[in-house]
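This is the structure I want to talk about, given as structure tokens.
The complex appears here minus one protein chain, its other protein chains still in place.
By written order: A, B and C. Residues from 1 in each chain.
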Amino acid sequence: MRQAGTAMKFSSIKTMPKNVVRDTMKSIERNNLMSAASVLSVIAALIILGIFLILTINVQEVTKDVESKLELKIFLQSDFTDTQKETIEQALEKSDLIENVTFESAEEALEKFTVSLEDYAPLLSGYNSENNPMPASFVVRVTDPNDMEEVQTLAMSFEDQGVEYVRYGQEYVEALVSFNKFTNTLSIVVLVVLSMISIFIIYNTIKLTVFARRREIGIMKYVGATNAYIRAPFILEGTLLGLMGAIVAFLIIRITYYYILGLVGGNLFLPVDASLASPDAVMGQLIFFFLLYGGFIGAVGSVFAIRKFLDV
Amino acid sequence: MRQAGTAMKFSSIKTMPKNVVRDTMKSIERNNLMSAASVLSVIAALIILGIFLILTINVQEVTKDVESKLELKIFLQSDFTDTQKETIEQALEKSDLIENVTFESAEEALEKFTVSLEDYAPLLSGYNSENNPMPASFVVRVTDPNDMEEVQTLAMSFEDQGVEYVRYGQEYVEALVSFNKFTNTLSIVVLVVLSMISIFIIYNTIKLTVFARRREIGIMKYVGATNAYIRAPFILEGTLLGLMGAIVAFLIIRITYYYILGLVGGNLFLPVDASLASPDAVMGQLIFFFLLYGGFIGAVGSVFAIRKFLDV
Amino acid sequence: MIEFKNVTKGYDKNKSNALKNVSLFIDKGEFVFLVGRSGAGKSTFIKLLLREIEATEGSVYINNFNVSKLSKKEIPFLRRKMGIVFQDFRLLENKSVYENVAYAMEIIGKSEKQIQKRVPLALDMVGLSHRMNHYPHELSGGEQQRVVIARAIINNPSILICDEPTGNLDPETSYEIISILEEINRRGTTVVVVTHDREIVDTMKKRVLTLEDGILKVDDATGRYGYEV
Partner (left out) sequence: MIEFKNVTKGYDKNKSNALKNVSLFIDKGEFVFLVGRSGAGKSTFIKLLLREIEATEGSVYINNFNVSKLSKKEIPFLRRKMGIVFQDFRLLENKSVYENVAYAMEIIGKSEKQIQKRVPLALDMVGLSHRMNHYPHELSGGEQQRVVIARAIINNPSILICDEPTGNLDPETSYEIISILEEINRRGTTVVVVTHDREIVDTMKKRVLTLEDGILKVDDATGRYGYEV
């Protein structure tokens, strides 16, 4: 019996693929209530996930953008020499922590400040290049806002060589950094939770689908079909339904997203000056993620869902 | 036959409630795979909805808070008289558009400005109460930021009576107002979409549940049960499962929300100064909404889901 | 009581009709066997009585009501007049034997007291009182069949319809069941029995209707399993 079994197993695996594909197609065709239910669940779950993914990607993009605009100012003593200036500049430019450095002379500083005062500008009308009280400075963009403090320490090490003091919106930067950390954690948590929920919904649907067909599975077992043979069409069906769901969900999200972007016209109405992530890049990430996810869930969900009913 | 039918119908409706409750309980007990699937779907859908609801409520609260802090400044001519000042003040206080008015004298203005300049404060050291170039002003909080412009017009009508000019962060206010409109619309859209998706998921689950029990329904029909009689336990079951799902989802969200609030410690890490909505108020809204929603979906979902299978 | 007037029934896919121009009359209180080869149209006949399907042509009357004129809402009340034993035993899987029988009484609004009194009696009649709290999957095929019979007679229907009530029963149990049916018939219930059991038909000497390929070939009041003649 054992030998016969093995021989049969071998030959049955050879012809399996064709039958499996055919059975799967027929099953999808004939069980259309259940297929529809599964696909729609996948779509629903993925749309929710997709909305969150897009929000997360954009929030991250916006924060990164805002961060990249954060500046740190190194003010020079009023009597700095050109040599000192160059030493400092070179040191700053060599540092990995720093993305770029611009020099702002005392004249430029006064001019900028006057402009920024707007209505109060006349207050400064008494000053000119002769008695300019403003200090010259280096305006520094750091690579990572977390390093602000380190850059400050670096700059202060040139205290003997012309650096007067260093300023950056300390509280503002700190708030932003922790806000960023917060949104990062939050979006990871939400993504994980939503993934679990949607995996669960899909798994649930497949389980009910299999449950509704438990009699069928029982009959297959009695006719002598192996578990692998019974499982195969379910898994293929699950995978296909998952992929179909992924594609439909993607199309729905894509159309809606571009539509909304069109309405907004790139104008984010945000009180900060920041731009969204490139929609095409977002969509690329999304379809990749969706296909992987839909197919995976469909396949794995089916395997687990059918397991219980194979014990006959 | 007709009369007999009506008489029977009447008596069967009398004893129905008890049987229905008993059948429902037994059904939940015995179909625990399907009951679990339904409840878990309700929970999943409601958690997603809940997350969004809480986010929405909080975003609205924060925006409202920021809005309430928006100010408009009415500068007075340097030679205004006390009579002029009082006329203007009374006019402003009478207006519905305005929430409150504070007077800021020239001295106060100079002092504030000096403080705000921080490092640049020495620039103003030449000015004192004698030669103070700052104007006096009314600081106005409007009831609704949309009315800023109207308030400006109102103030400018006193141009002859001492008002020099009016200032508010025009672009900033406009950005904020449209951002607010945008988040309002977005959250309504997202809520509607998510509601539809979760209604759909629940409906789907119930439909599969009913589908798995189609044989049972067929038998009931053959034994002579009326549609109402067959439907009743399904509806009650649906409602109960919906309510159970709502309660569990609420508890999960409540625990998680308070936990996160505890972690954050009220510190929002937002770059603006704003506070969250009161958690208790949010939770009150949520449980009310959830119970209504869970029960409704469970009941209506069952009615629709069973409809197809009653045709025997 | 039951009247078929030129009834023809065709299923879409089939070229030939399952019932062809069948006319017959069964009076109140009669006991009738319906026989015929596999596929002759016996179950189709019964499904027409239950309004599970509708006649393609002709009409079916029960108690002088035209069954096909009943509205959907009235069908349950038609079915309550009849006790039905299905060919493939149909029990509610999630209910115990007791509950399955009780269910038929509940839907017509009988009191708990009446139910508790009558269900054990009916189960005793089919010899299953000791299986009361079992679930259908725990019963043998014949036992399930008998539960269905108990359910069918519990409400004293005015018509009792049985599609192969003894198909899965040993001869002894079959005779017990048939004598139960006879007893029910004696109390005034019209009984229609579809069967393949030649022994029983020949012994009982009741009216026998024989279907052959959808045609009512023999209507023999003297009771012989007829179509081989």
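Points worth noting:
The definition used in the following text is that a residue touches a chain if its C-beta (ideal position, glycine included) is under 8 Å from a C-beta of that chain, and two chains touch if they have at least 3 such contacts.
Fair warning: this is a prediction, and the values are worked out from it, not measured in the lab.
Taking every chain of the complex into account, the omitted one touches A, C. For the chain missing from the display, the contacting residue among A:Y203, A:Y229 or A:Y293 is A:Y229, taking the whole complex into account.
Annotation: of C:R37, C:K81 or C:R118, C:R37 touches the absent chain (contact as defined above).
Which of C:E54, C:E112, C:D170 or C:E183 touches the hidden chain is settled by the complete complex: it is C:D170. Looking at chain C, the residues touching the absent chain are 11, 13, 35-40, 42-43, 87-89, 134, 138-143, 145-146, 163-164, 167-174, 196, 198-199, 225, 228.
Contact residues of chain A toward the unshown chain are 1-2, 4-5, 8-16, 18-19, 26-27, 30-31, 215-216, 218-227, 229, 312.
One rule holds for everything that comes next: only the chains that are shown with their structure count from here on.
Among the chains in view, B has its Cα centre nearest the centre of the complete protein Cα set. Per-chain CA centroids place chain B at a distance of 61 Å from chain C.
For the pair chain A and chain C, the distance between mean C-alpha positions equals 66 Å.
Centre-to-centre spacing of chain A and chain B amounts to 26 Å, using the average Cα coordinate of each chain. Among all residues of chain B, none touch two or more other chains.
Shared contact sites, meaning residues of chain C that touch two or more other chains, are absent.
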